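Every protein chain but one is kept in place in this view of the complex.
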Amino acid sequence: MTIRIGIVGVSGYGGGEVLRLAATHPHFRVTYVAGESSAGAKLVEKFPGLPARLGDLIIQKWDPAELAEVDLLFASLPTGESKASLAAVDAGIKIVDIGGDHRYASGWTYGLADVWPDEICNGSRIANPGCYPSASLLAIAPLIAAKLIDPADIIIDAKSGVSGAGRGGGSTFGYAEVNEDVSAYGLLKHAHLPEMNATVSRLAGKASSLIFTPHLIPMTRGILATVYAKGTASTEACLDAARTFYKDRPFVRVTEKPPHTKWALGTNLAFVSYAADPARNLVMALCAIDNLGKGAAGQAIQNANLMCGLNETTGLEGTALWP
Amino acid sequence: MTIRIGIVGVSGYGGGEVLRLAATHPHFRVTYVAGESSAGAKLVEKFPGLPARLGDLIIQKWDPAELAEVDLLFASLPTGESKASLAAVDAGIKIVDIGGDHRYASGWTYGLADVWPDEICNGSRIANPGCYPSASLLAIAPLIAAKLIDPADIIIDAKSGVSGAGRGGGSTFGYAEVNEDVSAYGLLKHAHLPEMNATVSRLAGKASSLIFTPHLIPMTRGILATVYAKGTASTEACLDAARTFYKDRPFVRVTEKPPHTKWALGTNLAFVSYAADPARNLVMALCAIDNLGKGAAGQAIQNANLMCGLNETTGLEGTALWP
Amino acid sequence: MTIRIGIVGVSGYGGGEVLRLAATHPHFRVTYVAGESSAGAKLVEKFPGLPARLGDLIIQKWDPAELAEVDLLFASLPTGESKASLAAVDAGIKIVDIGGDHRYASGWTYGLADVWPDEICNGSRIANPGCYPSASLLAIAPLIAAKLIDPADIIIDAKSGVSGAGRGGGSTFGYAEVNEDVSAYGLLKHAHLPEMNATVSRLAGKASSLIFTPHLIPMTRGILATVYAKGTASTEACLDAARTFYKDRPFVRVTEKPPHTKWALGTNLAFVSYAADPARNLVMALCAIDNLGKGAAGQAIQNANLMCGLNETTGLEGTALWP
Partner (left out) sequence: MTIRIGIVGVSGYGGGEVLRLAATHPHFRVTYVAGESSAGAKLVEKFPGLPARLGDLIIQKWDPAELAEVDLLFASLPTGESKASLAAVDAGIKIVDIGGDHRYASGWTYGLADVWPDEICNGSRIANPGCYPSASLLAIAPLIAAKLIDPADIIIDAKSGVSGAGRGGGSTFGYAEVNEDVSAYGLLKHAHLPEMNATVSRLAGKASSLIFTPHLIPMTRGILATVYAKGTASTEACLDAARTFYKDRPFVRVTEKPPHTKWALGTNLAFVSYAADPARNLVMALCAIDNLGKGAAGQAIQNANLMCGLNETTGLEGTALWP
């Protein structure tokens, strides 16, 4: 089976990672690529290591009417830019939207692939979760589902590499200013909060009000979410809940040691771990991912596999770069 | 006035930073340096940019009996190694112990210089706070003192550069493995917890039981402490409490924006900020420092200044390296 | 066809990269892994993202007598440690030695896979080139072969990431000391010089005496070789010579722009480029690789493919991580 793939936003970090993964996917053939800043160039000019069959593709100016030769479209556009243009895509073309416009939007399935894979199998319009939500929700979903923590009192302290901010951004994300620096931002009001609250509420069956603090740290890829919640379960009970919850889910690994983001570098893996102090009514949950893998393109490929009836690990078997 | 300075552990990161600061201090003259690994070498072999008057000093094998020509000793030794040897130092020699052996120990003053400067002025044996406690306590001290947060329910999520681990450590702290990685460690049981709890309890007048999670991030210097506490004060009330608490304290800056560790790079400064959501009973406190500055050598010099009757900013006027 | 693979030195960076590549190789099945520091542990403890079939392997204490179930052995041992032990390996087991002991040694084929693939096809004992020689030689081989530069007057200025030094090394390779630093080392006497001179002499048909300066720069992976040679060919003539020389060689890309090491990150690719100033009798050659890819494990897999009669790109199709 060959599925013809289109990628919109291919010159961004998320789109580029979809391209990297699609390039070695045994059932995907990339036939259409589009990008604003690099339209007209050959793909090899942006990605000099591509094999010729891909490198010779011309980057198009994005136009939903040009997609006749595509079976499945990955869209990785800045927030606000995918709503209108993706509405114009032919209904017969499957879409995974990596951007933020369609999460919990009507007509779209929220693609948290390790939690609700069955829904994705039946979808044709998948809204890929944000990078922070991917890490945060995978950490706490088992605890919420098993009622081991209180959904009304959860604090998520997340640390992200710089590629999460996308390309551009000027000197704020320049090497000279990011190196040797860490800071928090968006205190108490990050754009990813609604989809996180919606997901926790759905899992818990009641309202959720998360505290979420993102931090920018000097690395290119990776997110670590450190979660503090209320509960009296033991460490072992939390680990067991996660082992049960993620049983047979191929991309989530439950570890006894606190996970490192480097364990996930370049992969679609998520590593979750737990530590509890019942005497203090405290449960800690941790999750490490590659923000461009599980947090964007990896999960997007997984969602595409599910939609296409493929084994969800197809093309995602690579293990982490180390060191 | 010239004060003759000795530095034990000069080839470590903390001791090296004391040397850097002492080198341009107008009243300090370094006359004795000791270090285990580099004994016998000239100081310039370890620190190639030193002026000749310092560079020609020979690094000694540490021996408390050799300190005749020293008025004030900075000790920066691994945990467990300073207790016995510092006990043998002549009582007439002032000591600042940067290591961990004497914090809240009998006969020693806890040197949290921006909170209790007067006690330090009267001391001759100062236990310099740890790097994590320095950042964490400066963030919350004003809120504890003003009773704006509950000392029984405080979570500290801290991010540190690698120099905090000291030299050595093998590949765990090697560039290849630290770059592109973040992880938590020492969950629920870090060695710095006792001094933090002791300090909060003293400020609050009642027992404290902090949750503390340290993280290693890929940078050389810097600690950011992100604190979550219970309270109904507004953001502005928290900022005001800090402005009042740190009024006339020269090294603590209260900022409205979340602070960056780079603002403190190479200095003894601490930047604190606050954000609150009274409706959710939440107060956030942040503090950014240089772990080798305010978190070690900078505060040590400040403590030495206080003990010697100098203006506490003497020799600490340098502003941050940027970028 | 399934080839049973052994990896000695699996807990080092080179051995670990062989494992990563072998894990997704369609004809390789890893059946034996050995490592000094981690013997007795399950592989998953060192590489937490491995699939279970690999992760459950126990790391053995290296013993050449235990290799009954292995068809092909990758050895990645410190210099001096492979000579004796590999001599004891059964002659029926193919070997690729990534370490430095057998380069241009009797009974071993020098595995510069992009230059002399045919010899490797016929070998059973392959000495994988060093990381610096891989980058340096791929840059200049086409010019030497086409007699466009003088083999007696070549200067190679190379810049390497830290993983080239292997694990261990203490604070010299620690993040705190490597970050924000660059230096040259081993001036005029690096261990890789003999194999480089031997290769250039063989290509040129006369003696060579290279000048080679390695530099350590703050990154984990990657080598860039910048070469200065004497010759009056134009830039275009040099590019053409390389295009001809590497025609049909799948892993070497000739580019008009100066190459970036990041183009090769995680791959077995080499990017070469040229710039000349005939009026000044100057030819510049550049080559960018991943030191653990083309510079070690990638080329080792390529050599193994050649020895086993496989297409040499098998298992090496992955494109570079970006960013």
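General remarks:
Every chain is named by a letter (A, B and C) in the order it is written, and numbering of its residues begins at 1.
Convention: a contact is a pair of C-beta atoms (placed from the backbone, for glycine too) under 8 Å apart; a residue touches a chain by one contact, two chains touch by 3 or more.
A quick note: this is a predicted structure, and the numbers were derived from the prediction, not measured.
Screening C:34, C:70, C:89 or C:176 against the full complex identifies C:176 as the residue touching the chain left out. Across C:130, C:222 or C:293, the single residue that touches the chain missing here is C:222. Of the candidate positions A:97, A:153 or A:180, contact with the unshown chain belongs to A:180. Think of the hidden chain as still there; on subunit B it touches residues 13, 16-17, 20, 23-24, 47-51, 163, 179-180, 220-221, 253, 255, 259-260, 263-267, 269, 271, 317-323. Remark: the residues of subunit A touching the chain excluded from display are 13, 161-163, 167-171, 173-176, 178-180, 218-221. Considering the complete assembly, subunit C touches the hidden chain via residues 155, 157, 159, 161, 174, 176-177, 179-185, 187-188, 209, 211, 213, 215, 217-222, 224, 226, 228, 258-262, 265, 275, 277, 280, 282, 284, 286, 288, 323.
Criterion: only the chains that are shown with their structure count from here on.
A separation of 33 Å divides the Cα centre of subunit A from that of subunit C. Contact of a single residue of subunit C with at least two other chains is seen at positions 13, 163, 179-180, 220-221.
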